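Here is the structure we will look at, set down as structure tokens.
Left out: one protein chain. Kept in place: all the others.
Labels A and B are assigned to the chains in the order they are written; within every chain, residues are numbered from 1.
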Amino acid sequence: MTFLRDLWRIAKSDKPALIGGVVVLIYLVVAIVGPMVVHIGYQKNSSLAYLPPSLKYPLGTDFLGDSVLSELIVGTRPIMEVGLATAVMVVAVGVTVGLVAGYLGGAVDQIIMRITDVFLTIPGLPLVIVIASIVKTTNPLALAGILSIAGWAGLARAVRSQALSLRTSDFIDAAKVQGLPLRNMVGRQLLPNIGPYVAIHFLLAVTDAIYAEVGLYLLGVAPITGTNWGIMINLAISQGALYTSQSAFYLFSPMLAIVFLQVALVYFSRAMDRLFNPRLRVQ
Amino acid sequence: MSLLSVEHVTHRYQTARDDRPVLRDVSVEIEPGQTLAVVGESGCGKTTLGRAITGLIQPAAGTVSFDGADIWKLRGDDYRRYRRSVQLIHQDPYGALNPGLTVQETIAGGLRHQRIVPRRDVRGEVERLLGLAGLDTSKPFLDRYPHQLSGGQRQRLVIARAMALRPSLLVADEAVSMLDVSMRISILDLLKSLGESHDLAYLFISHDFGVVRYFATGGRIIVMFFGVVVESGPVEEVIARPRHPYTYLLLDAIPEPDPRRARRRRSDATRIATERIEAYPAEVGCVFANRCPFARDRCHTDRPPSQQVDGAEGHWSACWYPEVVPAVNVETVDEEVV
Partner (left out) sequence: MADDTTRQAPVTSMAPAAELNGTDPDRQGSLLEVTDLTVGFGKVRAVEGVSLSIEQGKVYGLVGESGCGKSTLAYSLLGLVQPPGRTVSGAVRFRGQDLARMSYSGLRRLRAQHIAVVFQAAMSAFNPVITIGAQVEHILDAHPDVYPDRREGREHFEELLRLVRLRPEQVWRTYESRLSGGMKQRVAIAIALLLKPEVLVLDEPTTALDVLSQRLVIDIIRDLHDTLGTTVVFVTHDLAVVAELAERVAVMYAGRLVESGTVEEIFFGDRRHPYVKALISAMPSVTADPSSLRSIPGQVPDLNALPPGCRFAPRCGFAQPICHQVEPELQMSASGHAVSCHVVNNESGEDGGE
């Protein structure tokens, strides 16, 4: 409860963060509630294709005659599901690996870091594309898993260096002298001290995941079922939206939807530093 | 049997650029309830000794024993008992506290994991410990973070945390050096009263003889130089009648808070020693020989063993010629009328 109150207070003092937070919240609400309220008919009525914006179709129609706005709304949930799930996985794995390696040091650190290095050097997007095209899944969790393969290593390395510098602190000595076990050292002693870093990285990981995900759909590597922003762009291009100016809304709406969300997430991350750092949060 | 004994401990400090001995064949004993003060300048190994005793580092050679058992061979309940019994108070109260934990969480952490009290009594125990350390026990205070506390409060919190596990030995490493002068006495008094009421033994590390004299009355002192214990004995005795040139120099060099007496020229010996301050400690012979104003030939070739000083029980010095050590010009000043 106090956490939410602190969040509100911090956001209020930083306008961009507040705007970002509100926008993200809107997207979340749309993602959860949207598909229950809005339906897509999947008409195949080419006479309704690429209609300009009107009261009935605020953003016009796509090549099949469906409302672009409806597609946008319905398409929010798959994108955000995967985005959030990926970020959760990336952060969970990256932080745990980084903290354990950094804190324990020695042989454990070396082994973990060599594995991490392998994942760092393999080009992320091509790897993900290859795996996605083989696995061909629409299960959001599975997709998140694939996307997270490329993302955790960088975070692990950064968190490790933070752990290395925290490790020599006097308060870590004190915790050791009290006989606190490893899970407490990592979870209770180290983790709160990298809180801001993790929170910001979480939000940025969501943006990365969304880009990657949309990229997969755009490239046609992920199966085209249902609708989401990536599928919309893919279909827009393959169905000739590039060749007529009437299809502008169909082509650009999903892109703008993506961009607004990304920017909102980045702006909102400004509040994370103050929120998770007790020195800044509490006077 | 001593509470804690250090036997022939040797340790090296090794980095990519540097490799030097930090402790050379150091042996000390601490009895239950006793205070042992460790004095020396930076690099003498006093902090390393403290870390070896608290089990934070494992010496390259020698043993550290708690209640007769080598701490690095302890397992299970015996290990947990050692872990609870030996606690550490650091020099920097801010660095010693986790900035992400509140006052309550700082103390409760150890309490819970070591199951000192049942879960439902944790909160009460936290308040008891805070009260013991002279801190506020109200809810708002418990929710504060270290950055919201003053230096004195932080150090008291560190002390409360150390007391949480009901230790029998506290290692205080420069416990008051980073505090304002006006607060030092009150923290020292707190430690002393805790020592008496809880029968605590202390390893009191400091570079300041004045602080040691105030805190460790009735206790023992060891003086270290580059990893070697050069002198040891009862605190008052060693301060009044040092029997090692290094101890003498330290005492003579201390600035005196008395302008009438501070202006005196320090002895020639002190002047010589301060000029040799950059001289590297010798590997052969007495470790202090290169800086010692009284050094003779033998000092450069043979390492002096620690020998009992004539006529003084329990007073040891590692010097071939302890008789050359002059008397220190330290008399207690008459109190001015306040």
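Note that a contact is a pair of C-beta atoms (placed from the backbone, for glycine too) under 8 Å apart; a residue touches a chain by one contact, two chains touch by 3 or more.
Bear in mind the structure is a predicted one, so any value in this text is a computation, not a measurement.
Visitor: One chain isn't displayed here. Which of the visible ones does it touch?
Guide: B
Visitor: Could you tell me which of B:G76, B:P140, B:P255 or B:G311 touches the chain that is not displayed?
Guide: B:P255
Visitor: For the full complex, which residue in B:D121, B:D180, B:E196 or B:E323 touches the chain that was left out?
Guide: For the chain that is not drawn, the touching residue is B:D180.
Visitor: Of the listed residues B:D189, B:D297 or B:E323, which contacts the missing chain in the full complex?
Guide: B:D189
Visitor: Using the touch definition up top, pick the residue from B:Y13, B:Y79, B:Y94 or B:Y214 that touches the left-out chain.
Guide: With B:Y13, B:Y79, B:Y94 or B:Y214 as choices, the missing chain is touched by B:Y214.
Visitor: Counting contacts across the full complex, list the positions on chain B that touch the omitted chain.
Guide: 41-42, 150-153, 180-186, 188-189, 207-211, 213-215, 217, 239, 249-251, 253-263, 266, 270-271, 273-275, 277-278, 330-333, 335-338
As a convention for this text, only the chains that are shown with their structure count from here on.
Visitor: Averaged over CA atoms, how far is the centre of chain A from the centre of chain B? Could you give it in whole Å?
Guide: Using C-alpha averages as centres, the distance is 52 Å.
Visitor: Using the touch rule from the top, collect the residues of chain B that touch chain A in their complex.
Guide: 51, 54-56, 80, 83-84, 86-88, 90-92, 95-101, 105, 109-110, 113-114, 144-145, 147-148, 158, 161-162, 164-165
Visitor: Give the list of chain A residues in touch with chain B in this complex.
Guide: Within the complex, chain A touches chain B at residues 169-171, 173-181, 184, 188-189, 192-193, 195, 278-279, 282-283.
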